[in-house]
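Every protein chain but one is kept in place in this view of the complex.
Residue numbering begins at 1 within each chain, and the chains themselves are lettered A and B in the order written.
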Amino acid sequence: MTENYEDMEFFAPGHGMCAGCAAPIIVKWVLKLSGPNTIVVNATGCLEVATTAYPHTSWRIPWLHVAFENSAAAASGVEAALRATGEKANVIVFGGDGGTVDIGLQALSGMVERGHNVLYVLYDNEAYMNTGIQRSSATPWGAWTTTSKVGKANPIGKLRPKKPIARIIAAHNAKYVATANPAIFQDFKKKVQKALSYEGPRFLHVLSSCTTGWRHDPSKTIEILRLAADTGLFPLYEIIDGDIENMRITYHPKKFKPVEEYLKMQGRFRHLLKNPDLVKKLQDDVNAWWEKYGYH
Amino acid sequence: MKVMIRGNESIAYAFKLAKVKVIPAYPITPSTLVPEKISEFIANGEMDAQFVPVESEHSAISAAIGASSKGVRVGTATASQGLALMHEVLFIASGMRLPIVMGIGNRALSAPINIWCDHQDMMAQRDTGWMQFYAESNQEGLDLGLMAFKIAEDERILLPAMIGIDAFVLTHTVEPVEMPEQKDVDDFLGEFVPHYVTLDPKKPATLGSFGFPQHYMEFKFGQWVAMEHAKKVIDEVFEKFANKFDRKYSKVSAEFMEDANIAIVTMGSMSGTAREFVKKMREKGKKIGLVKLTVFRPFPKEELLSILKDVPVVAVMERNISFGFGGAVYAEMGANFVNESKSPKILDFIVGLGGRDITFKTFEAVLETAERSLKGEKVDEVNWVDVNKEAVLKVEGSL
Partner (left out) sequence: MEIVYTRGGVIPYPGNSTENKTGSWRVFKPVINYEKCIRCMICWQFCPEPAILKIKDEDVKKNTPAPKEPIKRLPVPEIDYDYCKGCGICYNECPVNAIDFVKEER
């Protein structure tokens, strides 16, 4: 029986993350569940910038930042050093979607392939928020960003779907891969605990809303994230040992809500609502996904 | 004990003798043999270390930072494009004050792609805040490799270091090397103690923080001060090494310089050929001498001033070029004398790029120009030697 640290905070207040940002909720819970014997590696991004402005830090556990695209590599080095000295500690990476799904994908792929004993937590707010809401490969189809602008010639915004990063990492035969959502709290918590219980490369893809980039009222963070799950837009599943065929859906909404409910709460999708065909296309895509994978 | 080894093995043996704990590395010609040899040492149980076969050089240096931050001794090796790929992370290693040691198989940069020797790769990393050493031989590669750890890890320094060994000329060439005894190296280096804050769950700290304008510059000044301190610490370590192993190093070595009116400045493996050339010219009564730079960062300003201040002509020979000005060593040599009341005539000779042989013929051409300058004749400041200039000018045209 490991000790319970749920009532302790390893992530201190006084940080500069926007009011209502979901990322600190994810971070504080991962740390509560991993406890103090943890080393965090953090990719460049909002989380890193807003929590470690010299001489102040929000981290009460050892923390390392090297750069944007190489957190998985830096974590590989930390883990190799632990192996060299025979020490045991959780090595956890926090990276955003840009640092993970785009520029950091190679380092992450290498880390997983080499089998490092690291838990990589992607907090995915679906765009480059730290630089001002530019599209990433994790931005969903139809989202407005400052580099997938909406106008007369493009009424959609981002024209390509989101990269299925969890399945890509699972295809590396990662020990444990799961998608998670802090609003579906018990599922999220269970997955963090499960990920922590395994040895080897583990990957959690956690959806994280951004009040500024998604354009929503800060108080609605959890409500919107819950809708991402309940509309079926962000399915929650887990894949063990790379067995993608046996991907297990861990959260089935009791009754699927129409995607429109999710879209209408966020400024980044406002343009879609003017065009019922676009909303229908998105709904069809969601239905098709669940048709294909939903019965696992 | 004398052994016959290649230059890459010098680096690998230095890591083994220094009991490096983590070696993240990626293969690249001509330094590939370093990770191969490390892998062999580990497989044979001769070395207790973690080899991390990363998927790129960028990840190699990033993993090196991760491991060094955890508080173990870390070494890696690369060359050319690999070193260039590491570029942004090299600043981070030095900015975080991590004493990582890296062997470089000095190789030309693309394009055109070329796997042979020049110093462009390391010169392009001049401003990354790493100490730079250049080896003349495989013995120097091994010795400088060992000393680099002692210098880098010194409490007064804490800066990473790279050791250049020339592509193929050293990396792949077997030479006799005096292999130090393990116990002597243990004595010399002592137990590894990280004199810096590490990632320790018992003593949590934040490494790699965000520096706003009101603080950033102080950290850069800290690096400047450390590099200045390195000048003294390098001398101390060279002396300790000489006392222990009876091989003497200096940041700059001067040979035949007492009465020289022309000094040839070299780095790396060309220094051997240069020495033979100078001896031969001395036999002919020519007053030329040799000045070899072993340390390029920190720049051995004071030593060069004292050695060269009374020499009429200094011929800098270098395997790198900064287009639009000249070679890096030439530029710094000139800057070194700019505030002196007396300065030699400093000439630049671009030689041996992309593995072009540096032979007696090369030195003869250099000497010929230097002698004309000595006579007071006006000569070009930057001279490309052993190049088919006419053929190039036919294509490029001339103004």
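One rule holds in what follows: contacts are C-beta pairs under 8 Å (C-beta built on N, C-alpha and C of every residue); 3 or more make two chains touch, one makes a residue touch a chain.
Note that the structure is predicted; figures quoted are calculated from it, not measured.
Engineer: Any idea which of A:Tyr5, A:Tyr54 or A:Trp290 touches the chain not displayed?
Structural biologist: Result: among the candidates, A:Tyr54 touches the missing chain.
Engineer: Among B:Val3, B:Ile42, B:Ala84 or B:Ala205, exactly one should touch the missing chain; which is it?
Structural biologist: The single option touching the absent chain is B:Ala205.
Engineer: Sort through B:Gly66, B:Gly95 or B:Gly141 and give me the one touching the missing partner chain.
Structural biologist: The one listed residue touching the chain not shown is B:Gly95.
Engineer: Using the touch rule from the top, list residues of subunit A that touch the missing partner.
Structural biologist: 7, 9, 11-17, 19-25, 28, 51-52, 54-61, 182, 185, 211, 217-223
Engineer: Could you please point out the subunit B residues that touch the chain left off the display?
Structural biologist: Against the left-out chain, subunit B lists 95-98, 158, 196-197, 203-209, 211, 215, 218-219, 222.
Keep this in mind: only the chains that are shown with their structure count from here on.
Engineer: Which residues of subunit A touch subunit B once you look at their complex with the stated criterion?
Structural biologist: So the residues of subunit A touching subunit B come out as 36-39, 41, 48-49, 52-55, 57, 59-67, 69-70, 72-85, 89, 106-107, 109-110, 113-114.
Engineer: If you look only at subunit B, which of its residues touch subunit A in the complex?
Structural biologist: The touching residues are 21-22, 24, 48-50, 52-56, 58-60, 62-72, 74, 88-89, 92, 96, 198-201, 203-212, 215.
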